[in-house]
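All protein chains but one are shown at their positions in the complex.
Coming up: chain A.
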Amino acid sequence: MSARATAATAGRVVRQLRHDHRTLALLLVVPCVLLTLIRFVFEDGSTFDRIGGPLLGIFPLLSMFLVTSIAMLRERTTGTLERLLTMPVGRLDILLGYAAAFAAFAVVQVALVGGLSFGLLGLDVEGPRWAMLLLAVANAVLGMALGLFVSAFARTEFQAVQFLPAFLLPQFLLCGLLTARDAMAPVLEAVSWALPMTWAYDALDRVSRGADGVAGPALVVVGGTVLALGAGAATLRRTTA
């Protein structure tokens, strides 16, 4: 592992996005638009206070997942990954570079969507706002790590975009946001324990309600991120058929 290669890769990913204004705008604006929609879909405001907090963290997860899975897929299909792997660069350097770059974007994204939610939209959470924002960034990084990992299983961008409904939508349904998990069919509840978004939601929800026990699920989110990055590194094979 080399800090130089990691920093160079992070800088390169940031430069790539900087040239792509539309993607950058979508990345930053879409979660804001969605949260605004949620606010006014539920006119009363109390529902927004219940689900707005958790969604503050889940929307960045979704958008980061999508962007990084495509970015990594491109790296694989355009031959740049093959070139990188013949150079003195560690596989983890590449992934950590990606992670650092997208984490930086996540901070901007969460600052925007958090500022909007707590400011204009009047989101009210019981726990500390900084914990909410920190968890939102952690979730965005989790989304990124999952996106890097699943990109290995797509050959085309058509396939990669469908990993969002295939891989994340079920997690969204089961995470406890729509229905409390203990009200689900027992099998689904059992399955939900194994899904990263369940833990992400749990941590966000606890801060939102001002409940205790945030550290546990938050650690699972961080652990899941590390695991996904490691699995992602394993999919960057130097030799292929």
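Everything below uses one rule, namely that a residue touches a chain if its C-beta (ideal position, glycine included) is under 8 Å from a C-beta of that chain, and two chains touch if they have at least 3 such contacts; residues count from 1.
FYI, contacts and distances are computed from a predicted model.
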| item | value |
| --- | --- |
| Which of "Peptidase", "Histidine kinase/HSP90-like ATPase domain-containing protein", "Na(+)/H(+) antiporter subunit C" or "ABC transporter ATP-binding protein" matches, in UniProt, the chain that is not displayed | "ABC transporter ATP-binding protein" |
| Touching the absent chain when the full complex is considered, from A:Gln16, A:Thr47, A:Gln162 or A:Thr179 | A:Gln16 |
| Listed residues A:Gly79, A:Gly119 or A:Pro186, member touching the removed chain | A:Gly79 |
| Where the unshown chain meets chain A, residue by residue | 4-5, 7-9, 11-12, 15-16, 19-20, 78-80, 82-89, 238-241 |
